[in-house]
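These notes concern the structure reproduced below.
Of the protein chains in this complex, all but one are displayed in their positions.
A, B and C are the chain letters, set down in written order, and residue numbers restart from 1 in every chain.
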Amino acid sequence: MTVMNMIEALNSAHDVMMGRDPDIVVMGEDVGYFGGVFRVTAGLQKKYGKTRAFDTPIAEGGIAGTAIGMAAYGLKPVVEMQFADYIYPAFDQIVSEAGRMRYRTAGEWTLPMVFRSPYGGGIFGGQTHSQSPEALFAHVCGIKTVIPSNPYDAKGLLIAAIEDPDPVIFFEPKRIYNGPFDGFHERPVTPWAKHPAAEVPEGYYTVPLGKAAVAREGNDVTILAYGTMVHVALATAEEQGIDAEVIDLRTIVPVDIDTIEASVKKTGRCVIIHEATRTGGFGAELAALVQERCFYHLEAPVQRVTGYDTPYPHSLEWTYFPGPTRLGIALKKALED
Amino acid sequence: MTVMNMIEALNSAHDVMMGRDPDIVVMGEDVGYFGGVFRVTAGLQKKYGKTRAFDTPIAEGGIAGTAIGMAAYGLKPVVEMQFADYIYPAFDQIVSEAGRMRYRTAGEWTLPMVFRSPYGGGIFGGQTHSQSPEALFAHVCGIKTVIPSNPYDAKGLLIAAIEDPDPVIFFEPKRIYNGPFDGFHERPVTPWAKHPAAEVPEGYYTVPLGKAAVAREGNDVTILAYGTMVHVALATAEEQGIDAEVIDLRTIVPVDIDTIEASVKKTGRCVIIHEATRTGGFGAELAALVQERCFYHLEAPVQRVTGYDTPYPHSLEWTYFPGPTRLGIALKKALED
Amino acid sequence: MTSSNERRNRPALSLHVPEPDARPGEEVDFSGVAIPAAGSVARPDINVAPADIRDLPYTLIRVLDDDGKAVGPWDPRLDADTLRRMLRDMAMVRVYDERMFRAQRQGKTSFYMKSLGEEAVAVAAAHALDRDDMCFPTYRQQGLLIARDYPLTEMMCQVYSNAGDKLKGRQLPIMYSDREKGFFTISGNLGTQYPQAVGWAMGSAIKGDSRIAAAWIGDGATAEGDFHNAVTFAGVYRAPVVLNVVNNQWAISSFSGIAGGELTTFAARAVGYGIPGLRVDGNDPLAVYAATRWAADRARSNLGPTLIELFTYRVEGHSTSDDPSAYRPQGAGAKWPLGDPLMRLKAHLIGLGEWDEERHQQLLDQLGEEVKAAQKESEKLGTLGGEAAQSVESMFDDVFAELPWHLQEQREQALAEAEAKRK
Partner (left out) sequence: MTSSNERRNRPALSLHVPEPDARPGEEVDFSGVAIPAAGSVARPDINVAPADIRDLPYTLIRVLDDDGKAVGPWDPRLDADTLRRMLRDMAMVRVYDERMFRAQRQGKTSFYMKSLGEEAVAVAAAHALDRDDMCFPTYRQQGLLIARDYPLTEMMCQVYSNAGDKLKGRQLPIMYSDREKGFFTISGNLGTQYPQAVGWAMGSAIKGDSRIAAAWIGDGATAEGDFHNAVTFAGVYRAPVVLNVVNNQWAISSFSGIAGGELTTFAARAVGYGIPGLRVDGNDPLAVYAATRWAADRARSNLGPTLIELFTYRVEGHSTSDDPSAYRPQGAGAKWPLGDPLMRLKAHLIGLGEWDEERHQQLLDQLGEEVKAAQKESEKLGTLGGEAAQSVESMFDDVFAELPWHLQEQREQALAEAEAKRK
């Protein structure tokens, strides 16, 4: 066990898997010699050679398209999209091709591959370095979508994603890449060394896709969260002394419905939090599911705490960010209703 | 007033507006001399000239990108994307550029433009000529999304969309392009001549964006629908003798929340129907909204009747299609619960 | 900086919108098509520097002359058996196409696409490639499957989406897939296969394999960003791939000028990326063979990608949904000056003394019988529109390797719905 931050844990996942499986190739803008603008792939080219970790042209559609071809050949590409905001030129290849290949060929061609991408706000990246487009991928069929919230999960989930026989989108909340984040951007943080989830085994292990974690047990209200928002949820519950159960979804497709249902049936109240724009966000799906399945247990409407339906602004970053105050208001309402 | 089918009504909308406003240009694959693969733009090039209605290269991203440039210049492009399934290469231009231009420039650059596209299943188009991607556009901010269900609305909404100062995505359900559709694909249909909504004024009129229509009044359950599904809803209510209120949303962003709320508060039950894949579909947003706003009026969970989370298969088209049987089961459940 | 006053005196700009030579009601006129003599184009060594052959994209590589004789340096000198086999394959594509087109008209399926006049493009390439090179085709290269002996019944079952369709009725007709035959699944989305082919070839190179990839795209679809992505990546990594552009001069109703064909050739795109570009008479099976082989040899020798424009003509409509007389003069295809690839190869074989009219008629009769028999066979397994050949359950398979809970639930709902419908 070592203390790792998220970047180190993700780097370690690559390293472990490239060592185990010669079919894994890592590709993306600046991922080769330089090791990626966030350094997640640092050292891989040196260790595994230029044909297993290499820079690509700046053409996300070409990256996805050629990676799909490599997967069809028999390799297992792990692709970095430099920012989630820049994944759209690859949207057609991911959605129409990667997501549908197994289906349209009735299993004749399958694509074991991972699209990783830094994601979310909180680093003053402005509207094109802050987006959270997970709901887009959740809606189209044939793609799994994973979003870790801590170093231990990040490594274990990435290894599971690499081993998965189908394409996986893997969003890495960049707010928690380096330092930990304890929910309040304006306060000092507890260093990783004191977070149990930063204790990361150096070797191989997996965290299964499709399984949520109960990040905090509680009885009065369920908070459904993923990525950076898990830390907002934990901080808010703590700060306000609310007996909230915080579920860290980890995978949103397929979502762990059993864990969600069990929790909401226990608490009778549910608040969902995500950073993405509200309308049609994954929170809508979660709210729909919860009320479909727990209708007779619900004592208050399911609430969504989200980013606003505007681009992520540069200067008002922390006004946009769904932090403890916004969640606190919702929790209060959920408990009062 | 003339009886028009949907194609004729849409063609008329183009004609009326091109006659009124010299800044309107029509562009897309095969839309010029030929008048479009569904003939929606037939005759426009002949009447308004080659520089106002012209064919484009097969490059949806280029079509969107150049159209954005034209709108920035001061024109009002009305763009045809040949099939909604082929809009993805333009996704970046539409989402990152068209949808955010006004915001990122604080109103300095605005883009009055319409992206039209045939949409939905029911014509044996297989997985790449049947998709309903409206939820993707509903989630990203800055774009209005419109889906008409009949010729009268189609023309009036398209004119309103062309006049709107912001980018509008306009999805045209191709199952109801030509003939009417009375919900049951295997039964004969009543000709347009007997549908009041096929009485279309030849000149200018608008149907406002953001306003739903009550397609059928009722007291026991609210059905939220748009496009082809409006006809499924009407047919099912009729067939089963259910006192259902059918709301034809017409615009999904911004959605007409007042009409929805009023209806559900009256009926206490709500079933949503759409053709798109279920997970993260616009039905999720509607379900989330309804339970948020009508929680204490709901007597049963809000249900979603949708396409399945698979690609639209060719041979099993009518098994996939959310028809009266599927809706009937949900309605029965909603009324029994 | 010129002031804006000065500018105001300048002449008005105008937009150029390309227009084909002739529209319905007008006479089609191919006299402007430049056709260099067969045999007139030099054949460089495969290890030529791309910079030294920048003029190749502006001519037309042709082997068969007007008398059906093979001439010049690109003559691949094929033996008579191979030539007869190519003739047979092209004829088979034509007979098969004709029959499936009719089947669609008879309501047995929803859609069909022919490749009439373009048969050489796929068939000759299939013969020039290795059997296990991987092909990334469009919907108009059914000739690859036929040349590689894919069973006709399999093809027909796919077209019918019937119980024998190994794709479980999921794909539109003609969107075949066969991994074993090296035929990559066809996508409805134009152009997507092009970078995928490059990626496959990169994979082969990464693994030190010796198989190469070949891809096809239409003149119209070259405008897609995927085309650019593919050629960029192919050039950067010197991927072992043959990139074919089938310029049949039409993209549904749009002539090739709308794709950029007015300004230069499609083969010239290669020059922009610094890779070799060949422009080939696509109706000359020997020229197609020779060019493909040249490019394949380069690829296999680690010399990188080649772009080949196959200059041909779409003789009929785009698909069963299309009527070309709405946008171009009727019968234009019959006047195409580069002729019919099948007739040209036939004349060549007859000239060699290796073929005659009688054997040709026998061949056609025999192919007709084969196709008829295959059709009968495959129709036993159903046609589209009858009772659905696929089970309701099957619809939920293959979205993922395993069925997640939500698809399990949806499958149960679908079964319940089917049950309710039966009542």
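Everything that follows uses one rule, which is that contacts are C-beta pairs under 8 Å (C-beta built on N, C-alpha and C of every residue); 3 or more make two chains touch, one makes a residue touch a chain.
In this text the structure is predicted, and so the values were computed from the model without any measurement.
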Shown chains that the omitted chain touches within the full complex: A, B, C
Contact partner of the left-out chain, one of A:N11, A:S96, A:Q127 or A:S149: A:Q127
Contact residue for the chain not shown (choose from C:P11, C:G25 or C:G353): C:P11
Touch residues of chain A, complete complex, unshown partner: 29-30, 32-34, 37, 50-51, 54-62, 85-86, 88-89, 124-129, 278-279, 308-311, 313-316, 319-320, 325-326, 328-329
Contact footprint on chain C, counting only the chain that is left out: 1-4, 6-8, 10-18, 50-51, 54, 58, 126-127, 129-132, 147-148, 202, 204-206, 208-212, 223-229, 232, 235-240, 257-260, 262-264, 268-275, 300-302, 304
Footprint left on chain B by the chain that the document does not show: 25, 51-52, 56-57, 59, 61-62, 64-75, 89, 92-93, 96-97, 101-110, 141-142, 144, 165-166, 210, 253-255, 257-258
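The rule is simple: only the chains that are shown with their structure count from here on.
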Farthest chain (mean CA position) relative to chain C: A
Separation of mean Cα positions, chain C and chain B [Å, integer]: 35
Centre-of-Cα separation between chain B and chain A, whole angstrom: 32
In chain B, residues with contacts to at least two other chains: 61, 85, 88-89, 127-128, 279, 309-311
For chain C, residues that touch 2 or more chains besides their own: 168, 170-171, 175, 187-189, 225-226, 399, 406
